[in-house]
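As you look at this complex, bear in mind that one protein chain is not there, while each of the others sits in place.
Right after this comes chain A.
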Amino acid sequence: MMKELFPRKQVIGFIFSLVLTAVALLVYFMDMSFAVGMTILLVTAFIQAGLQLILFMHAGESEDKTTIYTSIYYGMAIAIITVLGTLLTLVWTYQFQ
């Protein structure tokens, strides 16, 4: 009875998101190279965003599942294209010339 009422998934998810936050904070408090720090931040940020969307905002639990996921993937694609394209145009092109 108690087992069914206890929101096990949500509590684990909540703890996990706290852990992710703590790991991200390490970048500030520990001494590490820029590359390592950015990698940690990017990885934890994406997992965190996914966790929030799927577990706490119920992205996959309604009949609009396909629409929601399509728009998330589309948005991610556009964001990645914009960021990489900007880096290519304004930074990388001058490094390889």
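Throughout what follows, a contact is a pair of C-beta atoms (placed from the backbone, for glycine too) under 8 Å apart; a residue touches a chain by one contact, two chains touch by 3 or more; residues count from 1.
Here is the rule we use: contacts and distances are computed from a predicted model.
The subunit not displayed here is recorded in UniProt as "Quinol oxidase subunit 1", chosen from "ornithine cyclodeaminase", "Sporulation and spore germination", "Quinol oxidase subunit 1" or "Putative spermidine/putrescine transport system permease protein". As for the chain not pictured, it touches chain A at residues 64, 67, 74-75, 77-78, 81-82, 85-86, 88-90, 93-94, 96-97.
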